[in-house]
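Contents: one structure, followed by commentary.
What you see is the complex with one protein chain gone and the rest in place.
Chain IDs A, B, C, D and E follow the sequence of writing; residue 1 opens each chain.
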């Protein structure tokens, strides 16, 4: 199975909170891995990102898609 | 600084590829951490997610927002 | 009315489930149509997409915007 | 393979346009299928969606994830 | 025309930068208006948002859909 997405992270389910329409699931990630971000070149230059820089990657939970084999 | 997002991951920039309008940045994540996903309760029940289940989390690079202090 | 989006699909409402903050609406699509995806060139090459290939297009419900005239 | 997403559409690749960082892929969808949208209950009531209503579903190409087996 | 989205902002095009696959368009917004955000209740409580609080709203350009009549 091949996904057209840069980020594929192995994780373990920790908890599931079901709501009326939406649910919130939490996962534990233990392995080191690589992540990728696409942003405008303008933002990239404004941040002046250089190899070695420490950043925080922010991802809204709604954009995380769990897949189970 | 407090973000209205569940996922905040410390990462190190590894490479930067600048395009005409969009750029692709890669990061290394070494620390274990927690992730969260919001999905419809319907999808959640279809996947039948239970604590301990192994899943793959798919995230398009476009949804990853780098923040630099 | 002109939308700055590649995918515009005529559909019929089948059901509406209202929650406290979010609602889930289902639609029926009967006409053949075209869809478009934007992904990183890296992902595109990894998938090695060629005309004629069969794929599954995954779209989280949160990214579908209904418009009514 | 089970996806935590409501919309999974079988499609055939029609064309691939590779750019420096991002690529645009077009697909043909021939089978009737169901789609789902999640929106705020407020928006849902403002649209006053009822079974049988005709709507247009707008989806930015960036939110479409192709998966290939 | 009725959109299933909370945020609809009147704006004027200022500049257009066309790339090979993606383009970046800038707009000027002069009128006061209201915006809405949906986040997990958990994030909402962590931020402890109260009427009168000053915040910054971050939106990736990829999530802004221009519509022209």
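FYI, a residue touches a chain if its C-beta (ideal position, glycine included) is under 8 Å from a C-beta of that chain, and two chains touch if they have at least 3 such contacts.
The structure displayed is predicted, hence computed values, not measured ones.
Colleague: Would you list the chains present here that the left-out chain is in contact with?
Modeller: Contacts of the omitted chain with visible chains: A, B, C, D, E.
Colleague: Which is it among B:9, B:22 or B:49 that touches the chain not included here?
Modeller: B:22
Colleague: Please output the residues of chain B touching the missing chain, sorted low to high.
Modeller: Residue positions of chain B that touch the missing chain: 1-5, 21-22, 38, 65-69.
Colleague: What residue numbers in chain A mark contact with the hidden partner chain?
Modeller: 17-24, 37, 39-40, 42-44, 46-47, 58, 60, 62
Colleague: In the complete complex, which positions of chain C touch the hidden chain?
Modeller: 2-6, 19-22, 36, 38, 62-63, 65
Following the convention adopted for this analysis, only the chains that are shown with their structure count from here on.
Colleague: Counting in whole Å, what is the centre-to-centre distance of chain B and chain E, each centre being its mean C-alpha position?
Modeller: Here the centre of chain E sits 21 Å away from the centre of chain B.
Colleague: Just the number, please: Cα centre separation of chain A and chain B in whole Å.
Modeller: Roughly 1 Å separates the two chain centres.
Colleague: Scan chain C for residues touching two or more other chains and write them down.
Modeller: Answer for chain C, listing residues that touch two or more other chains: 3, 5, 18-24, 37-40, 42-44, 47, 58, 60-62, 65-69.
Colleague: For this assembly, give the contact graph shape among line, ring, star, complete and other.
Modeller: It is complete, because no pair of chains fails to touch.
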